[in-house]
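Note that one protein chain is taken out, while the other chains of the complex remain in position.
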Amino acid sequence: MEMHRDDIGARLGMWIFIFTEILLFGGLFLVYAVMRNRYSVEFHQAAHQLNAFIGTLNTVVLLLSSATVAMSVTAVQRGEKRKGVMFILITLVCAGIFLFNKYLEWGHKISIGLYPGSEMMIGLKYGYILFFSLYFFMTGLHMLHLLVGSIILTIVMVKIQIGTINAGKYTLLENGGLYWHLVDLIWIFLFPLLYLIT
Amino acid sequence: MAEAITHSYLENTGRYKGILAWLTSTDHKRIGLMYMYAMMVFFIVGVLLGELMRLELFRPGQQFITAQTYNGVFTIHGIIMIFTVVIPGLAAVFGNFSMPLLIGAHDVAFPRLNLFSWYLYILGAAIALSSQFMGNGPPDTGWTFYAPYSIQTHTNVVAAVFGAFVLGFSSILTGLNFIVTIHRFRAPGMTFFRMPLFPWSLYATAWIQVLATPIVGITLLMVIAERWLRIGFFDPSLGGDPILYQHLFWIYSHPAVYIMILPAMGVITEIIPTFAQRRVFGYKAIALSSLAIALVGYFVWAHHMYTSGMSITARWVFSLLTFLVAVPSAIKVFNWVTTMYKGSIAVKPPFLFALGFIILFMIGGLTGLSLGSLATDIHVHDTAYVVAHFHYIVFGGVGFAFFAALHYWYPKMYGRMYNFKRANIAFIFMFVGFNLLYFPQFVLGLMGMPRRYFDYLPQFTLGEQISSIGGFILLVGIIIMLVNLFSRKGGKAPDNPWGGTTLEWSIPSPPPHENFDKLPVITGEPYDYE
Partner (left out) sequence: MTHTETQDYRVYGWVLLALLILTTITITVTWIDLSALTVLVALIIASVKSFIVLRHFMHLKFESKLFTVFVVMVLGIYTLVIALTFFDYLMR
């Protein structure tokens, strides 16, 4: 089998995959837009229940992690293997902090009985129900993507370490990075739309 | 010398033998055939379910299945036919088999991803079908899974919905693969405007697959979350909006109609010039109209919802856009007909099926326009008229184009011919049967026969009976066709049995594993007959 490498093709494929992810979330943003338009007062009130501090912290953490992934590409391009690994490690630590914060956030809400399908939730005003349902659905799906991204980046890190990703061949790192930036991109919209509409 | 060492793709040269060699193959030609075999099975199941409904409807009153069973039957008929047959349809089978040949490539851009798509397809189909045997009985929502019924019914909607989600993922990956293939793997010298028109239509299709399918993916996940967690997006008792479900569903499912029909149009555009031995008329117009259909096709979805309680403004906006999308489709029909004009036409089976496509697609398309106009739609909405219209498009259009493509590329696929006479007889049975089956439903619909009813008023009896008889004539035609193709009786096929000019006819039948010994260099247009 003749194998010729096509890095641009591989990146094009990744970009198209990213488009599908954007539209996957796009469906949810459409639901958000419609519901927000219908229940704008309730959405404002319900957003008070979210912890804007944790939201902000997670935003900063994600932005930082995105920057380090981008730096890791530079490091590998320059053949600085140790730096490359280190940058990805920082990203993964950031992912861990993000997940821990989310655990605190979700854990608190679930402990007071605020989760989709709970008695308390069903008893709330329509706008509140929909806001919290959207909150759990959107951040949940985002978290799932973050987990997948972390797994991909872990693999990438190992491959940099053992040298299968190197200055001559780093498409997987670039594509993994693209995926990570997507996770960041979606959060850039989720954060103001959920946390900052008080 | 070269003859002796090149093996055809049908022979096993790798590590595995027999069926394993197929199941592990990343050869686009094999994957195309694997899609086709799976699709044939689903198609036959779907056809039999359809015939079952025609039997029940042969006389008014309950014959032998209950109303609830009937609901289950039309639901799974729709799910099978839409999600496992016509949506992957021509793109998965002939897109895989022929497209790399047509653009002069060794394979698609991501062969392993391609095989993975096939496994996802099988997995998704299996999950969707499992809904029939597990949980609280077969889903009874219709293939559209309209909320709020789909979130209330006790039947096993979740399995069907999740199956459709997985099938959608498979479709996305195929589309992704094709876009990259067409961008990166065209033969040297083949610019976009030197590319044959079937790849053009696949390119437009692939973009719809990639950009529309995620919307229905997330919508189906929302339905599952509604059922399990009561998130309330579509549940009026929790403040949600069922019409929003319809919006989200059709934002995908209307473009999905173009996922089905665009490759069909592409195939017809390959067949007509070959059998008329003429340059295709208006090459650029056909190529660009594919893109135009794909683009405008995104913005017409709500014409499925005129009676749902949508705003008046939205209704006329979407009606207007719907009429716009008819323009590029009409351009294609015009160009096919003009290509045939003064051509030396060889009436062989692929051409007959292509001609059948044009006629049936025109009836389906024009009745689609009458449905797209607001006032008429109020009268015929949710009647047999709609059933007739979309069967003219998805069966008369996509189905006949599929059979046309099958008869066209069959010699290339298997290196064998088939019996032309039997193929022609099969076509006549199918064409007559098809029209008897669905044309009366236009009339019944205008008279007020609702769709999805398992019973009807006595005055509809004649129409329903003609329709049922047509259904069985069609079935006979399909059986003759399949027996003729798969009885393996035909003689050896030459490399270029139809005198085509596109690249696939320049290589042996069946093609070797690597398609081309050395990549062809393209210096001119694809349909060079003069």
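Going in written order, the chains are labelled A and B, and every chain counts its residues from 1.
Here is the rule we go by: a contact is a pair of C-beta atoms (placed from the backbone, for glycine too) under 8 Å apart; a residue touches a chain by one contact, two chains touch by 3 or more.
Please read all numbers here as calculations on a predicted model, not as lab measurements.
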Which of A:G26, A:G149 or A:G176 touches the chain that is not shown? A:G26
Pick out which of B:A206, B:M222, B:A302 or B:M449 touches the chain that's been left out of the picture. B:A302
Can you list, in ascending order, the chain A residues touching the missing chain? 7-8, 11-12, 15-16, 19, 22-23, 26, 29-30, 33-34, 36-38, 52, 56, 59-60, 63-64, 66-67, 69-71, 73-74, 77-78, 170-171, 174, 177-178, 181, 184-185, 188-189, 191-193, 196-198
Could you pull out which residues of chain B are in touch with the chain that's been left out? 183, 211, 243, 247, 251, 295, 298-299, 302, 310-314, 317-318
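Please note the rule applied: only the chains that are shown with their structure count from here on.
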Distance from the mean Cα position of chain B to that of chain A, given in whole angstrom: 35
Which stretch or stretches of chain B touch chain A in the complex? 106, 109-110, 113, 172, 175-177, 179-180, 183-185, 210-215, 217-219, 222, 225, 228-233, 238-241, 244, 247-248, 251, 514
If you look only at chain A, which of its residues touch chain B in the complex? 2, 6, 8-9, 12-13, 16-17, 19-21, 23-28, 30-31, 34-35, 38-39, 116-117, 122, 125-127, 129-130, 133-134, 136-137
